[in-house]
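With one protein chain withheld, the remaining protein chains of the complex are depicted in position.
Order of writing sets the labels: A and B. Residues in every chain begin at 1.
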Amino acid sequence: MPEAALRTVVPVPRRELHVGDPVAEARGLTYSAGGKRLVDGVDLRLPADSITVVMGPNGAGKSLLLRLLHGLIPPTAGYVFCRGQPLSPELRKQQAMVFQRPVLLRRSVAANVRFVLRVRGDSSRERIEAILNEVGLLPYAHQPARLLSGGEQQRLALARALALSPSIMFMDEPTASLDPASTAAIETIVRRAYAGGTKIVYVTHDLGQARRLADDVVFLNRGRLLEHTPAGSFFEDPVSREARDYLAGRLILS
Amino acid sequence: MFSSATPAAAESSVLLQSTTSTANSGLYDYILPMFENQTGIKVNVVAVGTGQAIKNAQNGDGDVLLVHAKAAEEKFVAEGYGVERFDVMYNDFIIVGPPQDPAGIRGMEKAPAALARIAREEAKFASRGDNSGTHKKEMALWKAAGTDPTRASGTWYRETGSGMGATLNAAVGMDAYALTDRATWISFRNKGGHEILVDGDRDLFNQYGVILVNPDRYPNVNVEGGQRFIDWILGPEGQAAIAGYTLHGQQLFFPNARSAGEAAGQD
Partner (left out) sequence: MQDFGEAFGLAFRLVLSADPDLLEIVLLSLRVSLSAVAVACLLGLPLGAAVAIGRFPGRTGVVVLLNALMGLPPVVVGLMIYLLLSNAGPMGWLGLLYTPTAMIIAQSVLITPIVAALSREVVEQLHSEYAEHFRSLSLSRRQAVAALLWDARYSLLTVGLAGFGRAVAEVGAVIIVGGNIDHLTRVMTTAIALETSRGDLGLALALGIILLAIALSVNAAVMMLRVTASRYAYA
């Protein structure tokens, strides 16, 4: 939807994205380790109602950027804002993250959801069942979570994240090791979550997936933000040479 | 968690600090039920080494002390830890050793002379080495023999630093001589081939004394129960009970309490 709207609203320059009040913002965000700048002076404003896909070659700093925006690691320099305020523990509680490998507790499927609900929210049986139902895992409610298949485990991880009713959900290549069917299932859930009002920030290597999901694209290379553009214009005609190389499959490593 | 009451604090029980050798002989298993039947008072026995029993009583962790180390007992009373010391019974010590008797002491009448021969032949000897009543008796005998065996400690003279049972185990295991009280020996189940080689000497006489722990020092002492026990064991029934205890047909302890009021000295 946003893509179409932006298309007709000319004359927005291709490099600019109309953001309005950003739901998340980075200013001069830098992260160094071992003498290297892994995230280098990133200025970023993420729109509240879109699926933002973060792309870039290996080592570009995509995962790090997500973790910085979610407050999992402190920046070496720069600032992170959420809804206009500096990121605080309170604001962080409105966010959720899904990792590439699902980190499930050594309990049943239902118990994994209950754990998260107890931390924040209503942990009644009805709610647990509703959440499991949304991701199609209700039949497995009492099975050991870690015995599920990869796709099912990731669906559970997603269910847990959604159980928090987050306003932003960060996702770090959640379908990287999944088969196409599971990938499709995850994407469906993600789109449904977005339709329900959750901002999605999604890292992926999969160009097809990026095309399917993205409303706007953030492109990183070597820790620097090279462009943040509406998806359509990014895929058809990216601004930076690196992005062009990347889309053509010529830029694998940062 | 606090449902198990202290033996010493409960009205109906008395805590007796005594020695392992006395307890191991089975004497208490025989006479204490009699006392309990008569008075309804249970006597709980903590059986440790003589030194530890005295120390425990000095700490007030008991109501009555019954050991066989007269000098230490008298010091105990003199220092105010005990009310009064009474002779209660005696048994005797014996020298046991391997059947081949390398020092040739079998049948000797005088214990110090036997020890002197053991020292001369440098035959192995297992000592308790723990300052117990038995050990003190042993040292007195060596002194009478005119020898100081501790200079040879680690060679033919082996100090186990342990109780009677452990020392006898060691003696049997090492084919060594040892000084032990007869009661322990008779009830000891690991004699191996060892035999009694020397006994009957008056010097081997082993006196037991009983003392009430001083309630002025430790108000929680069960004075009533403790005194009743002492009165009983010094009285006709207790003394008869002691005499009545036999093991393998042998009487182990010989009651010799004086009636109250007489001096408690005897040798």
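Keep in mind that, in the parts below, a residue touches a chain if its C-beta (ideal position, glycine included) is under 8 Å from a C-beta of that chain, and two chains touch if they have at least 3 such contacts.
Because the structure is a prediction, the values reported are computed rather than measured.
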{"item": "Among B:T39, B:N169 or B:Q227, residue touching the chain not depicted", "value": "B:N169"}
{"item": "Sole contact to the chain not displayed, among B:Q38, B:T150 or B:N220", "value": "B:N220"}
{"item": "Sole contact to the chain not displayed, among B:V46, B:M139 or B:V223", "value": "B:V46"}
{"item": "On chain A, residues whose C-beta touches the chain left out of the figure", "value": "70, 72, 89, 92-93, 95-97, 99, 103, 105-107, 115-116, 119-120, 144-147, 164"}
{"item": "Chain not shown, touching residues in chain B", "value": "1-2, 4-9, 15, 20, 24, 29, 44-48, 56, 58-61, 163-166, 168-169, 187-191, 218, 220"}
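Definition applied: only the chains that are shown with their structure count from here on.
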{"item": "Centre distance in Å when chain A and chain B are each reduced to the mean of their C-alpha atoms", "value": "83"}
